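I have a structure here, written as C-alpha cells, and I will follow up with some questions on it.
One protein chain omitted, others in place.
The first chain written gets the first letter, and so on, giving A and B; residue counts start at 1 in each chain.
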Amino acid sequence: MTAALHAEWTKLRTVAGPLWLLLGAIAATVALSAATASVVTCGSAGCGGDTARLSLIGVQLGQAPVAVLAVLVIGGEYGTGMIRTTLTATPRRVTALTAKAVTLTGVVVAAGTVAVLGSLLAGRLILPARGFTDAHGHPALSLADGPTLRAAAGSILYLALIALLSLGVATILRDSATGIGVVLGLLYLFPVLAQVIGDPHWQRLVQRAGPGAGLAVQATTGVRGLPIGPWAGLGVTAGWAAAALVAAALFLHNRDA
Amino acid sequence: MSLQALHAEWTKFRTVPGWVTGMVAAALLVVLFALLAGVSSDQKGAPPVPAGPGGEPVTDSFYFVHRPLSGNGAITVSVSALTSSIPTGPADLRPGLVPWAKAGLIIKDGTRQGSPYAAIMVTGGHGVRMQDGYVNDTSGPSGPVSVGSPRWLRLERSGDTITGYASADGAHWTKVGAARVRGLGPTAQAGLFVASPPSVHGMSTRGSVSTAVFADLRGEGRWAGDGWTGGQVGPESPTFAGYPQNTSGSFTGSDGRLTVTGAGDIAPAVRETLPTGGTVGEILTGTFAALIAVIVVGALFVTTEYRTNLIHVTLAAGPGRIRILMAKAIVLGAVTFGTGLAGAVAAIPLGEGLARANGVYIFPVASSTELRVVVGVAALLAAASVLALSIGTIVRHGAGAVTAVIVAVVLPYILMAIPFMPVRVSTWLARVTPAAAFAVQQTLVEHHQVASIYKPSNGYYPLGPWAGLAVLAGYAAVSLAVAAVLLHRRDA
C-alpha cells in the first residue's frame, strides 16, 4: 500500500496538469467568492444573508477543477492505456484504486484548505464595506465562531468528497470526458431539477438527494429552515462518494483491464 | 463546403454508438424532465386562476365599495390620504410606502374576477394613473396625496368608452385618459376601490394593506340600489396574497368622509403573484440535462480524433482543415438541432398535459411563442454543441473542453438562482454569459405597473429571446473562428 501510494504521488507530481488544476480550483474558489462578496449589498431593512455561506460560494465553481483532476487521475490512464501498466505494477486492484483515492484526497484537502481560507479572508475584508457590519448583526467572519468553522471545515471535506465521487464515476465509465459530464451533471442538475418540481415534498427530497446537498454544510444561519442539515447534507455527499467508489472497486475488480 | 466532407463527418458521427446514444439520451432527458415537471405537482381542486380579456392570468382582488350604474353616467370623489402598512414580523405592522398601492374610482362589469373595467386612481408612489383591461396603464398628474393637497378624481361612462379626469381643486379638470371597455354590460358596478399589492423586499415579498380617505363622493346618471355595498373581490383567488395577519378590508363613513381599507391588486399576474403556476420554460428544464449530454458529445466529436490520432487521417483525407472543422460543426449542429427539436416537440404537450391534469396552472402562450420556444431550445442545444466542438478543437482535451463549456453555460444559471444573489448580478450574468441563451425559453413579460422580483430564475430575462440566444451563438461563432485559426496554424 505504501508503495502504491508513493507511486500515485509520484504520478501526480510529475505532470503539470494536477498542479495547475489545483491552483485553478483555489483561484476559481477565491475569485468567485470575492466577486460575489463585492456585489452583494446590505440594505437598510437588514441584510438577511448568511455571510459565511456567501463567502464560500466560490466552492460551487472550485469543485469543477477538482472534479476534473479526480476524473483525469484514472480517466487519463484509460485514455492512454497506461491503466494496464498501473495494474501490472499493483495487481491488487482495490489497493491501486485506494492509493489513488488517498493521494487525491490529500492534495484536494490541501488545496481546498487554501481555497476556503482564502475565500473567508476575502469575505472578512470585503463584506464590512458592503454594509455587513457588526451594527447590522453581521460580525466579521472568524473561525473562532463554531458555525463558521463548521462551514469552512465542511467545505474542505465537501471538495474531497466530490473528488472521490468523480474518481469513482470515471473508473466506472473509463472515459474522462463522459465522466466529467456525468459528475457535473449530477452536481448541477439536482438544484435545477428541484426548481422545476412543484410538489414541496418532492422538491425537498430532490434538494436533499443530490451529491451537491453537502453544500448545506456552509450554512451558518437559518439552519432549521434548510432542506437538509449541515452535517446530514455532507453525509449525503459522502454517501454518493462511497457508493461511486464501491461500485468502481467492484467494476475494477471484476472487469478485464 | 464540399458535400464529401459533410458526408464523411456524418458517417463518422452516426457510426459511433456512444455519440448516437448521447444524442438520444439528450432528447429523452428533455422529455423525462417534462414528465417530472408535469407529475410532481398536485394542485387538483385549487381555485381557478382569474383570466383577463385576452385569457392572460390576472390579479383581480381588491376592496370594492360599489352601486349598480345603468347606462351612461359619472362618478367623482376626492382622495385626501393613502397610507400603507407592511408587516415586518408576526403581528408587527409598520407604516411603509407601497408604490403601487391604489385608491380611486372604478367602473366594472361586475364583481366577477377578470371582468372588464376601467379605473382612475391615486397610487402610493406613481401619482395618478388611469388603468383598464388589466394591462393598460396611463400616467396622470404626479405627486402623493395628503390632507393639505387632496386629489379629485372623476370617471365618466359614455357607451363603452370610459374617460378619466384628475383635478387638484375639484374645479379645474385634466383628462388623464379614455378607454374603450369591451364587454361592459348596460348595468355596471361603479364606486370606490382600494388595492394594496405585496411589497417587494430584496428577494422576497410581503402582503400589504392600505387605507384611503375619500370625500365629496358624487354620482351622476341612473344609480340603482339603496346605498353603497362594500366587499372584497376575489378573496380566495390564487393570485391574491391575502391580508396581513389581524387585518381585513372595510369601509366606514362619517360626515361625508369614507375610509376604505383594502388589499390586493387589479393587474396582470406575474410569476411572484402566482408561484404555483408553471411556464413552458419550466417544462423544458430538461434542456439543462440535454445540454450536458450534447456538450459531452460535441467535445468528444473532435477530441477523440486527437486522442487516437485519427485527426491525422481526417486531415490527410480532407480538402482543407478549416473546411473539415466547418463540416464537423454543421453535422454536429444539425444533429443536435434535430435532437433538441424532437425532444421539445414531444416534451411540451406531454408536460403541459400532465401538469394541467394535476390542476397546475400553466401560464398561457401564443402558439407562435410556443414555436419560438421549441425552435429556440433546439438552437440553444445546437449552439452549445458547436461551442463544445470549438473549445475541444482549441484545447484538444475532452475532459477540459467538457468542463469549460458546462461551467460556462450551466454555472451562471446556478448562480442566478441563488436566493441572495442580487437581481443586478443575476441580470448581468443573464446578459453576458452563455447562459443568456436560456432567455429563449422565456414566456413571461415584465409589467412596469407591477412591483415584483423580475429575475432570470423567475423566468424574466433582461434580454429578448433571440438576443439571448445570439449571445451564446456569438460565443460559439468566436470560438469556432479561433478553433479554425488554430487548426490552420498549428501542427496537427
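Just so we're on the same page, a contact is a pair of C-beta atoms (placed from the backbone, for glycine too) under 8 Å apart; a residue touches a chain by one contact, two chains touch by 3 or more.
Definition applied: contacts and distances are computed from a predicted model.
Asker: Using the UniProt record as the reference, specify the protein name of the hidden chain from among "SpoVR family protein", "Sulfatase-modifying factor enzyme-like domain-containing protein", "Transcriptional regulator" or "ATP-binding cassette domain-containing protein".
Answerer: Protein name of the absent chain (UniProt record): "ATP-binding cassette domain-containing protein".
Asker: Among the chains included here, which ones are touched by the excluded chain in the whole complex?
Answerer: Looking at the complete complex, the unshown chain comes into contact with A.
Asker: Hey, which of A:Q63, A:T90, A:S119 or A:T178 is the one touching the hidden chain?
Answerer: In the full complex, the listed residue that touches the missing chain is A:T90.
Asker: May I ask which residue of A:T41, A:T80 or A:S142 touches the chain that does not appear here?
Answerer: In the full complex, the listed residue that touches the missing chain is A:T80.
Asker: Please output the residues of subunit A touching the missing chain, sorted low to high.
Answerer: Contact residues on subunit A toward the absent chain are 2-4, 6-11, 14-17, 76-77, 80-92, 254, 256-257.
Going forward, only the chains that are shown with their structure count from here on.
Asker: Could you give the separation in Å between the centres of subunit A and subunit B, each centre being the mean of its C-alpha atoms?
Answerer: About 34 Å separates the centre of subunit A from that of subunit B.
Asker: What residues of subunit A sit close enough to touch subunit B in their complex?
Answerer: Touch list, subunit A to subunit B: 36, 39-41, 43, 45, 48-50, 54, 57, 60-61, 64-65, 67-68, 71-72, 75, 79, 175-181, 184-185, 188-189, 191-193, 195-199, 202-203.
Asker: So in the complex, the part of subunit B that touches subunit A is made up of which residues?
Answerer: By the definition above, subunit B touches subunit A via 18, 33, 36-37, 40-43, 201-202, 276, 278, 282-283, 285, 288-289, 292-293, 295-296, 299-300, 303, 307, 355, 360, 398-403, 406-407, 410-411, 413-415, 417-418, 420-422, 424-425, 457.
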